[in-house]
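A single protein chain has been removed from this complex, and every other one stays in its place.
When the chains are written out, they are named A and B in that same order, and each has its own residue count from 1.
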Amino acid sequence: MKPPPRAPASAAKLLSRPLTECVACVREGAALPSDLVSAAFDRADDIGAGSESLNVFLATDRERATEHAKGLTALIGRAEAPGNLAGVPVAVKDNIATLDMPTTCGSRILEGYVSPFEATVVRRLRANGAVIIGKTNMDEFAMGSSTENSAYGPTRNPVDIRRVPGGSSGGSAAAVAAGIVRLALGSETGGSVRQPASFCGIVGVKPTYGRVSRYGLVAFGSSLDQVGVLARTVEDAALGLEVIAGCDQFDSTSADVPVPRYELEKNAGLKGLVIGKPREYFPERLDPRIAQECERALDAYRELGAEVREVSLPHTAYSIPVYYIVAPAEASSNLARFDGVRYGLRVPSERGLAGMYEATRARGFGPEVTRRILLGTYVLSAGYYDAYYKKAQSVRALIAQDFRDVFASGVDVLFTPTTPTPAFELGAVKDPYEMYVSDIFTASANLAGVPAMSIPIGDARGLPVGGQIIAPHFAEPVMFRAAFGLERALAGELLPGEKSA
Amino acid sequence: MSAAASPDYEMVVGLEVHVQLKTRTKAFCGCSADFGAPPNTNVCPVCLALPGALPVLNQHAVELALRAALALDCKVNATSVFARKNYFYPDLPKGYQISQYDRPLAEKGWLTIGELDDGTPVRVGITRVHMEEDAGKSVHDRYAGATAIDLNRAGVPLIEIVSEPDMRSAAEAGAYLRLLKQILSYSGVSDVSMEEGSLRVDANVSARIRGATQLGTKTEVKNMNSFSAVERALDSEFARQVALLESGGTVTQQTMLWDGAKGETRASRTKEESHDYRYFPEPDLPPLVLDMEWVGRVGRAIPELPDARRKRMIGEYELSAADAELLTASAGMSEYFEAVARASLDPKAALNWVMGEVSAAVNAAGVRIDEFPVRPADLGELLRMVREDVVSHTAAKRVFARMVETGKPAAQVAAEEGLQKVGDDAALVEWIDEVLRENPAEAARYKSGETKLQGVLVGLVMKKSKGRADPRKVNQLLSERARV
Partner (left out) sequence: MAVTGQDVLKVAKLASLAVDEGKLDALARELNSILGHMEELGKVNTERILPAEGLSSGGQRLRADHGPADALAHAPADFAPEMRDGFFIVPRLATHEGSSERTP
């Protein structure tokens, strides 16, 4: 038996190359999946991904991942289709069910819980040759914007370890930003992929609601939740989304809409594209350095031949109040299943079953989750439903209508800042509502169900700044087109015919 | 207080009936909906409410729910919405029940439960028919101090049929339930068995002074396990309320449990004030938008309902109204009868057999007619054999008994058991001679002309032949022997 060519030295370097190159090398036998997996684990060790420093992962399984990688090598040897992510190490947020590592959602209530089924997105990753190397840290049940709400300690931002990576998909963002993986799955309810992507200087995509199956994603706010991807480049993100997107028989809210090849937008060019600049997203009090980076990005768009048009989404100011009614309401119901009966933590009580429920949930849930369950229960309870929940859902309809109107007016995509501030220091934001405001530019896309992504557009005092592109329902292709163009322009790499900035 | 001084109270009843739909799989997952499996074996991520699992609605459940709604003349809503009913209970794995709330599947139907002396139909309004899922089963008496939970039935599809408070007596409630059960059974919606729990009844009952237009405070009566228990519970609860009102008290709105052994209702211990279900639209399920053309097809495909069947059978088989009423009491029985009537080409005989032997055997075996081992075609064959004189009527009953035991076809049983009619002279003569030998006194009197003994002797021959002898021929041969 002839050993395949080995290139362990180049594997680490390969992980700094685009995914298409990694996959091509694996397919051609120039690199082994197990080398890529080793490189990812080595990088994690070198950079200090462990709980004492970055605290990126809640679980890793090097042995299983290596075994899986070796299985892939056998497939490639037999010339079977190894998939679009052949051998690519991927990190998965810990609220996405996997068979071979626990799925805890960053919560004590699910400590050690190993799911007996796997999320559709994970099945799709595996079917495409990806290797799951670990489960990433997160705000408990995805409730938070800093990953400080994890029961297992906060994740730190690889760009500046005194700062938060954002959240709730902070672990996944940090894994990508630290160069451990080129692709990670996160999840969004109000900005939990885009905001950490922005804080960590990477790309984060929240697809259209229904674009990606939620089966196996532990629910937070079911009408808002979507699995998203975090990657170093727009192209990597496009490849990742393409793999996980599509209709799923196990999710009634997944849409039966064909999945386009997003990476084909790479060379489409932006001539004639109309980019809306919603004035509500550029308030006077916006951090001037963020405003400045956004203006630079908009200038780049103009240079590329796109038209920038000022527009208005008049109900934007209400997105945070609406979000913090709808999401906790749904969460209060979604989290009722954590009752100590069938799985997870059980705390016995002298007060029988009711006591067991109360003790289990009081000990199992952290303070932010408790706060939101109380809030959500309150807004749904008799006498308050109309004033809060129903009112919020009505305003939500108006927010969605704003987007429909602006896109119907001839605007192709919107461009906004992703966050009102760059990454803040651990412990700096103490008031819950102040933390909620981190989602001010992101939550409305979840409320309206439209796709949105964040890409790095510059920095403020050495901290990454993200720009957000928002597109109409299922118009991810044009969103990627706008992202490819901006990424290229900001890197000074122009297509033939594109003007230089 | 004397009865004369007491005002005359009237009972007001509305019923909420939960019916399990006859699907193969559960409402929101592919698990089997069958009963009887070992605990927690018909379960999956969805019905265990594992983190990350999501519901996907069963189309056949919708179809059956629509059949019920249309059979009850309800208006079907083109768009209906599932909601979450939130409460904690260990056999409710998600912590909420998926049900329909303010936008149900169907509304505003009715059921005619009889007619007044002047021929005016008595109608009970159907407020709504909505879809929901069942909970699991809690077993309280198996382990000391513990409740055991089996989630096999968690997620089984149900419909809830809510009536208007249109019934005025326990008897009317009973009539409503019996008719409802018939309709649901005929339309193939459900097995409708209270014993197996596929039909459950909660009753809202109140009392008011006759002639009053305002409703009194109602109580909800639960825990009845048969229609007659419902009737007894209603009478008992009504009497309790009237006694309370007559003594100057007021009725408290609460849940009452029927205690069949004691024959009385008692207040349930569940706390009413803790019920705040926090209903909101189920975000995991988009609104159920029905293709109304499909709804139309579902309606047209509803099997014949009891009323129509009675009328048709009276005409087609020349049945009396009473026989038709009896036969159509169950869809299965009337279908069985029709199949036998067609196979035997003898509706009269089919009627006698189905109402007689078949009903008795089905009851004795305690099975449903569709589980009965003698298939209608086989019984039809047996009746044809009787008519064609292949077996005697007496032998036919023995053949039938063997068919019930073995499930074999009639001809095979008759052959195996040697129960075909014996018309062969030699065999008959042998039996006759034996009878004459064994009864010398009667033989002598008969031969000396006492012809009234002929019947006795024929009977003895029939008995000796175990019913196989052709009695016509026995008569003829016996007369010939006497003349010898």
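As a convention for this text, contacts are C-beta pairs under 8 Å (C-beta built on N, C-alpha and C of every residue); 3 or more make two chains touch, one makes a residue touch a chain.
These figures come from a predicted structure and were not determined experimentally.
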Sole residue of B:R278, B:R309, B:R402 or B:R468 that reaches the chain not shown, by the stated touch rule: B:R278
Options A:T60, A:S332, A:S438 or A:Q468, residue touching the unrepresented chain: A:S332
Where the unshown chain meets subunit B, residue by residue: 23-26, 29-32, 38-41, 43-48, 53, 56-62, 79, 81, 86, 88, 90, 138-151, 268-270, 274, 276, 278, 281, 283, 285-289
On subunit A, residues whose C-beta touches the chain left out of the figure: 99, 113-114, 116-118, 209-210, 223, 249-250, 252-253, 255-256, 315, 317-318, 320-322, 324-325, 332, 336, 339-346, 348-349, 352-359, 361-362, 365, 370-371, 373-375, 377-378, 381, 384, 387-388, 390-398, 400, 431-433, 436, 447-449
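Keep this in mind: only the chains that are shown with their structure count from here on.
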Distance between chain centroids, defined by C-alpha means - subunit A, subunit B (Å): 55
In the complex, subunit B residues that touch subunit A: 45, 48-57, 84, 86, 88, 90, 93-96, 147, 149, 276, 278, 280, 283-286
Of all residues in subunit A, those that touch subunit B in their complex: 95-97, 103, 105, 110, 113, 115-117, 119, 214-219, 221-223, 249-253, 329-330, 332-333, 335-339, 341-343, 353, 357, 377, 380-382, 385, 389
